[in-house]
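Here we show just some of the chains, and they stay where they sit in the whole.
Here the chain labels run A and B in written order, and each chain numbers its own residues starting at 1.
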Amino acid sequence: MGNCCEILGNFFCGQKNTNIRISLPAVCFVWQIAMVILFGVFIRYDEESDVRKWLEHKHSENITSDIENDFYFRYPSFQDVHVMIFVGFGFLMTFLKRYSFGGVGFNFMIASFGLQWALLMQGWFHSLDPATGKIYIGVESLINADFCCAGSLIAYGALLGKVSPVQMMVVTLFGITLFAVEEFIILTLLHCRDAGGSMVIHAFGGYYGLAISWVLYRPNLHQSKRLNGSVYHSDVFAMIGTLFLWMFWPSFNSAITDHGDGQPRAAINTYIALASSVITTIGISSMSQKKGKLDMVHIQNATLAGGVAMGTAAEFMITPYGSLIVGFCCGIISTFGYLFVTPFLEKYLKLQDTCGIHNLHAVPGMLGGFIGAIVAAAATVEVYGEEGLIRVFDFEGEFADRSVGTQGGFQAAGTCVAVAFGVVGGAAVGLILRLPIWGDPADDNCYDDEVYWEVPEDEETIPPVLEYNNHMIHKHQDISESNFSVEQS
Amino acid sequence: MGNCCEILGNFFCGQKNTNIRISLPAVCFVWQIAMVILFGVFIRYDEESDVRKWLEHKHSENITSDIENDFYFRYPSFQDVHVMIFVGFGFLMTFLKRYSFGGVGFNFMIASFGLQWALLMQGWFHSLDPATGKIYIGVESLINADFCCAGSLIAYGALLGKVSPVQMMVVTLFGITLFAVEEFIILTLLHCRDAGGSMVIHAFGGYYGLAISWVLYRPNLHQSKRLNGSVYHSDVFAMIGTLFLWMFWPSFNSAITDHGDGQPRAAINTYIALASSVITTIGISSMSQKKGKLDMVHIQNATLAGGVAMGTAAEFMITPYGSLIVGFCCGIISTFGYLFVTPFLEKYLKLQDTCGIHNLHAVPGMLGGFIGAIVAAAATVEVYGEEGLIRVFDFEGEFADRSVGTQGGFQAAGTCVAVAFGVVGGAAVGLILRLPIWGDPADDNCYDDEVYWEVPEDEETIPPVLEYNNHMIHKHQDISESNFSVEQS
């Protein structure tokens, strides 16, 4: 921030101004009104959720039962993904001792804001009907919108406690936009498969957040060190997030895969990889600590790495033991990341990564992209069948002649595109965020809910008892009651 | 309570008696035995869950696949609704610093008791087979029973911390009964559509709770003021409730809508409206506080107003931007309610509303009813198609000739019926609850789990350390250990 400060002069004299009473409402209302207008112009129901079109569709396609509606294939998975986005990511970020409101609350804000913009951006790129100029949305659009938000929420993990909500609105706005563009390049132009988003969600989101955090480096962040840690119950809250992410990750990776065999295969592969991650995470965590004690940071995060790394390959015929190996390796890599890489990045690369998204999303996501490339390139007619290869890799239309080797190459290229978009986009957004107008906290004021939230005063718990005690104390020692304003949480 | 006190004389002399050792078990056992008898007389499996009838039904209807069983259309939504009722409502009410047991525990009791009575009451009104005199239940009956409980749980929100569990049993018993009657009038006699229950659940439940609370006005409630607030971690617990309600509201509004297009449409509309509510709630909350700080009360509650207000219109063709506008407005209205209306009601109308259900359920529910009326009245053949209009508004049998304009009028009338039932029924039940036999707490004893729960003593956390400290303190200061019985949560 030093340079910026010198250049912009008196913007920064004295305490930073964290007053967002004008900027936050302004952003909220301007954007929400814009959403109303854009939804009015562009967004309509698709043929599965519009009563007239569904009845016509049933007649024309000779569909005999309403159960054929895509809703019944995808809605349970959608709700699982929805829980991951709001409770999973939200509670995972409650682990700090005094930033739980910000963790779960701003997560809520980012996702609610982002999913609206995602419906538009993804609609323009993927489902704009050129005949009518409208975007037709259904249940799958909702899943994709939630996925799109995940990228920005991952980025929030690196920035947690160091940015203002207005800054997060900016991060989200650009994050969703970049996401839609890279997703279009990777899925449509390069024709990659990435149902669980190792590339488009995790690698992109991870590097996007890391690049922003790198640009926003705070040299004096140690002044907030006292708040950059957990307390006992905040770690238990964070386990709610971890477990809901972990349990529903099979739904995440299978939510938009092929009907029929695709969904169970993706779910099974993810389930197996995640179980394996847990065991190797525990092994490494125990090995690294005095007396073999486990570290909650590892259990909360590295156990999920198997799910991230299966994002691309889960829908392929990676085999159950292949999934087990992926989870095995990623649990180890991710835990090592928390032990050695995050401290290294902070010390030598000036990269402050609050939640360690480098180890949970960036690296496993990138690995997941390459694993997908290898599994795709290794696909054979023997395993998939002729029809199966076409079905799984969507070798139709202009891609009918693509070989699995070529597909593998494009999958690898797609991973690189995702990382490049994350790094370049994040650096650019980081520069925008260095403008001194966003109300971010000072270096000695980070990780503190007091800055953006009305925090309840926790003076007393069972007042009658404490009153008595205080009374006793007053009598004997003449200490003002406030000396005993101990916490009860 | 003044009048009542004078009339009933020495019932009230001295401290209130909160002993419920006889009354609560008596109510539980009498009612549970009554349930066994009534279930024995009336309740049977329907043709989708009875093995003999299902096999006959499949043969007679030429159903080829078990997937046509209604279970597969509705069970995922049922489980989401179930989570909303028990975890959503339950944890939303844990926000008070020392009433979390009562919030989540009595919620559990009310819903478990209520759903049994609801199966009977709704069965008698809606699915009693006159030929056999039996009620046939299936998965949709379970969803409706959960919905029915929601009305009484909303009412509990207004009464939280001020009533005894025995009183809540009475509130639930009458609440379910009134619900079944008003639902019969609104859905069957007036032939309204109200799949997500803006009218029958939220408007009714909200005004029912408010009327009870108004009759039970406690002039000296300020004596419990020290406990009428949150602490840091209780606010985080409440966010669990908020998020599960928010995430699963699309399932709530789509759980009993039409198979096929009806369920995805209701889910999409609700999803969009809720996202919009979050953003406007944050805008108003920030605008209203010094330095733009957000208030957890608003985030926990007003963000849900969009879901309440879409309860009726969600299954109609309200369009995505229509949903966005509904959420937009209701987020604002609800937050303003928390800022200005709740304090006003308490001060001038003597209405103490612990959770602010006026702003989250009563007003958005009533608005939702009128929004539904407008959207119904504005329906056109062009948008719905001939067949679609009949499908969505159920213009069949004796209602085959009803126009959409007439339907809109009946929808509006239904809203008024729901409000009237809530107000009148609540006032009557409130009078019953003023009898001094229910074991409710005194005005200086509200919002305190100590009254009805064995609360663990929180003397020490890591005893060895504290013991050492206490030892030190003893030596130097001669203060008994209990003086330091500080809280640890």
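As a convention for this text, contacts are C-beta pairs under 8 Å (C-beta built on N, C-alpha and C of every residue); 3 or more make two chains touch, one makes a residue touch a chain.
Note that the structure is a prediction, hence the values are computed from the model and not measured.
K.L.:
Copy number for the full complex, please, knowing 2 are shown in place.
P.N.:
Every protein chain is the same sequence, and there are 3 of them overall.
The rule is simple: only the chains that are shown with their structure count from here on.
K.L.:
Centroid from C-alpha atoms only, then distance chain A to chain B, rounded to Å. What do you get?
P.N.:
31
K.L.:
Can you name the residues of chain A that touch chain B in the complex?
P.N.:
The touching residues are 18-25, 28-29, 31-33, 35-36, 39-40, 43-45, 48-56, 58, 65-67, 69-72, 75-76, 79, 82-83, 86-87, 90-91, 94, 98, 100-101, 104-105, 108-109, 112-113, 115-116, 119, 137-139, 142, 165, 233, 237, 240, 439, 451-456, 458, 460-463, 465, 469, 472-473, 476-477, 484, 486-489.
K.L.:
In the complex, go through chain B and note every residue touching chain A.
P.N.:
67-68, 72-73, 76-77, 80, 97-98, 226-227, 229-233, 235-236, 239-240, 243-244, 246-248, 250-251, 258-265, 267-268, 271-272, 274-276, 278-280, 282-284, 286-287, 289-296, 299, 303, 317, 319-321, 324-325, 328, 383-385, 387-388, 391-392, 450, 458, 477-480, 482-489
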